[in-house]
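A short write-up of the structure that comes next.
Of the protein chains in this complex, one is absent; all others appear in place.
What follows is chain A.
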């Protein structure tokens, strides 16, 4: 073996990421030289790029590590990366009709999404504090720009600015926490941190660092009390951006949190569990109560997603294989429900433009029965009513929590899901029992497909539960 060749790391495990990175740069060139006219082509190619990345991911070897162990490819990473790619790809697809109608066709948008997705894939695979931070920043910077992509809209730019300022604050916290962790363990590699902690035990400084790291990360999944940006950004950003925000980044950030707490901080489980318990309860409660007062459906979905992150964290608290499996299942189901719901929200368009109020859905069952039915099913699923998918998501995380002895947490979860059922059911009531408002313009076909897939997924989840739960179990086994 020649020594100079060993300096070059093995690039195979990071093949999809490299593919995306190169692709994004090429598309940027095409967009930059092609101008506005190239936008549809760039959009299409971005979606194709993401689909290809997913295919590569599916057919490459499942295991691998590179860059000195800072980047790992395993079953957990593969599963969550595919989820993320689905979220990003569909987000691009769902933006097409909106962009056309709202004069919002910028080639930067799909390219930024591809770059953000690249960041997400990096953090899912990150096995080192520095790698995690770099990935997170790549993702965040893309998201900041995407949030304010509609430069002519005051609300969009305000949303982007808020997100940027608060995101910078959280990044600061994260970095500060990481430096403390490094300072008290002398390591940045997750496995090495765990080893050091297991040998020497925790310390006050490490606890400080741990809390700051967690605070910086849960900001990305908008868990309470780091959620404040979410409603404003969801409402202010263009709706396709909101759909993107609600799906892919949440999955990636949740994957990163899971990997860090389960691998690096496993020896100090008591500490991080307390933080996560608090954040989880606070998110579930706030998600349940605050959404009741909302009139704007995007704002409502913001609170809804805060609540759902709280439920997913319930599984993480358990810290067991069943818990991680619960988180993975929950995120898969959350992705389907969120994309389906946003497909409906994107279809809320009248001749005079987009509408976003819940009251605009009045009597939808009579103007568009199919959409009303599927949206009702999604709402029932979000509320966690059996036999729809949402019920199983909650079931697996609560089951894991109960098995690990976190009874109070599970009970609070059930109670808040009862409270949150109120606003989901209210949407169903508005659609089915209120006097019909004016109908929406026909749904673009790509939205129809997304909505149809999501509807099939939540309604027939029982049928596909076996393979999905099995795959999630395999992914969860990575850490144990």
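Here is the rule we go by: a contact is a pair of C-beta atoms (placed from the backbone, for glycine too) under 8 Å apart; a residue touches a chain by one contact, two chains touch by 3 or more; residues count from 1.
Everything below uses one rule, namely that contacts and distances are computed from a predicted model.
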Leaving aside the chains on screen, match the unshown one to its UniProt name from "3-isopropylmalate dehydratase small subunit", "NADH-ubiquinone oxidoreductase chain 5", "Cytochrome c-type biogenesis protein CcsB" or "SpoIIE family protein phosphatase". "NADH-ubiquinone oxidoreductase chain 5"
Residue, one of A:232, A:403 or A:434, that touches the chain absent here: A:232
In the complete assembly, which of A:117, A:156, A:170 or A:417 touches the absent chain? A:170
Out of A:178, A:217 or A:290, which is the one that touches the chain we can't see? A:290
On chain A, residues whose C-beta touches the chain left out of the figure: 161-162, 165-166, 169-170, 173, 201-204, 207-208, 210-212, 214-215, 219, 224-226, 228-229, 231-232, 267-268, 270-271, 274-275, 278-279, 286, 289-290, 292-294, 419, 422
